[in-house]
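Structure in structure tokens, see below.
Shown here: the complex without one of its protein chains, the others still in place.
Note that the chains take the letters A, B, C and D in the order they are written out, and that residue 1 is the start of every chain.
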Amino acid sequence: HAEDKIVLGALRFTSHAPSFIAYERGYFKDEGLDVELKFFQAAQPIAVAIASGDVDFGVTALTGGFYSLADKGAVKVVGGLYAEKPGVPGMAIMASNQAWEAGLKSPADLKGHSWAMTQQGSSFHYVAGQIAAKYGFDLSDIALKPLQKVPAMIAAVKSGQVDAMAMVPHVAVPLEKAGAARIIGWVRDLGPWQVTTIFTSTGNVEKHRDLVERFLKAYEKGIADYRAAFLDPKADPAKKQAIVEIIHKYVYADKPLEAAAPSIEAGAVYMTEGAALDIADIAKQLAWFQKHGLAPESLTLDKMVDTSFVATTK
Amino acid sequence: MDLRLRGITHFYGDLEVLRDVDFGVEAGQIVCLIGPSGCGKSTLLRLLGGLERPAHGEILQLGAPPAGSLNPLTYVFQDFALLPWRTAAGNVSLVLEDHPLSRRERSEIVADVLARTKLSEFAQVLPRQLSGGMKQRVAIARALAVRPACLLMDEPLSALDSQTRELLLDDLVELWLRERFTACYVTHNLAEAVRLGHKVVVLSRRPGRIREIVEIDMPLEQRKHALAELQEQQSRLWELMREEAMAADRELADV
Amino acid sequence: MDLRLRGITHFYGDLEVLRDVDFGVEAGQIVCLIGPSGCGKSTLLRLLGGLERPAHGEILQLGAPPAGSLNPLTYVFQDFALLPWRTAAGNVSLVLEDHPLSRRERSEIVADVLARTKLSEFAQVLPRQLSGGMKQRVAIARALAVRPACLLMDEPLSALDSQTRELLLDDLVELWLRERFTACYVTHNLAEAVRLGHKVVVLSRRPGRIREIVEIDMPLEQRKHALAELQEQQSRLWELMREEAMAADRELADV
Amino acid sequence: MSDEALAERGAAGAAAPVARPVPFRGGGFAPRPMRLVGLVLFLVLLGLWELGSRTGWIGPLVLPAPTAVFEAFRQLVVSGQIWLHLGASLQRLLLGWFGGTLLGLLVGLAAGLFSMARAGVVPLVAALFPIPKIALLPLFIIWFGIGEESKVATILFGTFFPTVIAVYGGVDNVDRNLIRMGQSFGLSWLSIVRKIVLPGALPAILSGFRISAAIAIILLVAAEMIGAEYGIGAYILLAGNLMATDQLIAGVAILSMLGLAVSWLLGRAERYFLRWR
Partner (left out) sequence: MSDEALAERGAAGAAAPVARPVPFRGGGFAPRPMRLVGLVLFLVLLGLWELGSRTGWIGPLVLPAPTAVFEAFRQLVVSGQIWLHLGASLQRLLLGWFGGTLLGLLVGLAAGLFSMARAGVVPLVAALFPIPKIALLPLFIIWFGIGEESKVATILFGTFFPTVIAVYGGVDNVDRNLIRMGQSFGLSWLSIVRKIVLPGALPAILSGFRISAAIAIILLVAAEMIGAEYGIGAYILLAGNLMATDQLIAGVAILSMLGLAVSWLLGRAERYFLRWR
């Protein structure tokens, strides 16, 4: 029978690993989906491309742009993926060496310091907000530096032009090892956070529920494989190796496998089982973005999320 | 075909350029138009050829143009107005291309007029390689190609150095003796006017009115050898115009 | 101060422009230089003024320039060479500003030369508002301001219409009668040459050699009323040059 | 028979002397600016756009309604934010444009006057001009940091090259006869440069300014990619991130007005400095 053609937007990041696993292991095919992977240089255009109809599914953090598209009725969250919570691997909070010398030893000291991020309304911006909330100062006490790109953030912190930033573990740890910056805390300690979500166009949700269900079913299998390989301490090394090989096809493909493997493993993050969605946290994020004028006031949780596809956690 | 101007008055905006000008150009005659700078000579010629419409008065063609005339009123310009991207032959051919002529007819006409202006060997040469005199000869060839009933010439020699001017003046006289073309010839140069004109129309300063129309009866072929006699005519014209030329010279262009 | 050219030969690349030219300009005399197009007249004048260096031969100043001469060899150009962004007075003042003169001296000189060229009322006018004749008068005023020992004039009237040319020619004669300046005057116009020149140097086609040096003894003040007599001189010169002018006219510019 | 009567008979009596007015065949080929038409067209386009948005024919995602854009603009003004943004951007623009122009003038003048400088500068400029400044942003951060320097540098680099080209082109086009005149009157080299070459090159230099000013405005967005909190470019980038298309278009409209204002100012400057033309 004819397979349904869909386009899946992806970045060449380990955080998109379930996409690659489900694709390579034929889980999509099993569901009668002919998936085309479409690669982007940044997360934001994936959401825009879903709005324009070029892409059917994507995975991304909840950013200002995403809320805006959701408010215009273009995209809808259907599942969760990467999350931060205590006790699992996740992002680090780093200080530049100069700032560390000057006394920036923990996230609590961030008041009055500068903070690198890609853009306003990005997840890095949100982290700064969470730090400020947790340690009881105002976000305006942190000097936010939007630098558009992650490498620019790294360069700015390395050279001491900016005091602090949040960074994915497989970058953060080598940076500290090389003495280029200091890890002063972990994002997971700020509380649970649903970082990325799976989303699709509103049209798909309303008119092709079956398609969305099949997609999520296949995707969940990819997540399960990933969890089994990276989040299970008793994982079978051979199974793990197989997953690393799949991911290597897409990430660090220009490096030999041996060189890429450690980075891929170090990049492991927590992914929720069955693509479950932390709906309470999403409500909290939405409120924060709205409070800071980074999401439209008119956007409601119902408009943004369809909770009928996956389990929701509180 | 004759031309007749009746009560021509013309304005540019509020500036009156010509006032009540009235004269005729008879077939086979050269009418020279002289007057101080800015008195409206070029404007008058543009009106004659239908490139502008007079504010008042009318300009009439009397009689039909000769059969086969492709462009009864044909200009020869001071600055030659040759297309720099076309060869001499190409520039002549340009004005024939909009007429229903076969390719052969066209190239025959081109070859013929180039020969008549002694330009055959320059057919494939671009304007930039030609001296000023040669350029104006190409322009004259182009004008002849459309078999004009009346040539409208606006200071055709004034962009040339005076030796070349002398040579071309001789050529023009020779051409007229052969072809007896009709022409209205604008010039600043009184020597040219008395060498070429059957009738010299003297205009006043702006607004140009007719001050005098001088008829010169001596046949064109004799004039070359009667320079002293012509010198008298010329001095008379100069006396007529001298004061006005001086005043025109000292006039400021409006900013 | 006299000028003396000795065996001047000049090349542009491989092109020989002048060959073995040899003549002198005596103080108080106007020497006219005539010759067909492209024969090297302008080049010769540039050599005379030190704007170019001759390939062979030498150009000498004999005797010291008169005391107070700021620029012994001073040009008047065909295209006037006025700075369009300066007024008439500003253009004159330009050539004084590099000399150690007080502001008062300078403005006195400017006022003086403008008066001598009947331009006082145009002192504050920009070139674009002036007619061609007026522009050239400003250029002449500028030349007079530096009290030249010898004026080098390159077809100063050829960019003007012929009526204005006539007027300026009269002015030049008048000026010479008053000031007896020395000049080397390049022209294409034989009428100008016989009206102004004490000596007319006739050059051949390129490479320019001296064909003849014609002395005209009639005093300048009488020439205006002896046009017929001059006409003879002029015709003789024209006979000398006619063939060469024709050949020069039919020459192709190298691409 | 009078001429008039003949004229009545027209071309029918071909052999008889017919009097016909000379046919008019001039005119045209001289478009004149008609201010009103431009304004009307602009309003009509705006009206159609609004209508399209209201009727839903143009989705809000595709293009926000003009009223929404205007509302975003009003917000910007009412909140006073516009002055913060404009102030920051104008400062960068002025510093960068001024620096680029000054350096460009010096280098362009050198290339216009000296063979050596020309030989060195021209190929270098030709090679460096078509380099996109956004490509260099990562390096600019390293070279100039994330403060104002790197933003100003971006604009400076962008305006430097076109200025060099305009200036040496302008110097090349100065009438050589005027320079020869200066030499023939024994003017010093400096006088010739100051009084003849520079004013003569001014028209070309000023029209070069038009280009470099447009480029400076275009580069504003690129420049403010580097950690700018305020600035029209930063405002546009943020709007783009948030997919707030109304703010995006409002920001773009501000840049466009800035461009028109600069070009109007340069027009005034031209009219003042080139009134001798």
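Heads up, the rule we're going with is that a contact is a pair of C-beta atoms (placed from the backbone, for glycine too) under 8 Å apart; a residue touches a chain by one contact, two chains touch by 3 or more.
What you are looking at is a predicted structure, and each value in this text was computed from that prediction instead of being measured.
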Which displayed chains the unshown chain touches: A, B, C, D
Contact partner of the left-out chain, one of A:149, A:209 or A:284: A:149
Contact partner of the left-out chain, one of B:56, B:128 or B:180: B:128
Footprint left on chain A by the chain that the document does not show: 38-41, 44-45, 48-49, 51-55, 65, 149-151, 154-155
Chain B, residues in touch with the chain not shown (by the definition above): 49, 51, 70-71, 73-75, 77, 79, 81, 83-86, 94-95, 97-98, 126-128, 142, 146, 152
Positions on chain C where the hidden chain makes contact: 2-4, 46, 48-53, 58-64, 73
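Everything that follows uses one rule, which is that only the chains that are shown with their structure count from here on.
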Interchain contact steps from chain A to chain C (minimum; 1 if touching): 2
Whole-Å separation of chain centres (CA-atom averages), chain A against chain B: 84
Residue numbers of chain B (touch at least two other chains): none
Multi-chain contact sites of chain A, meaning residues that touch two or more partners: none
Set of all touching chain pairs, with the criterion as stated earlier: A-D, B-C, B-D, C-D
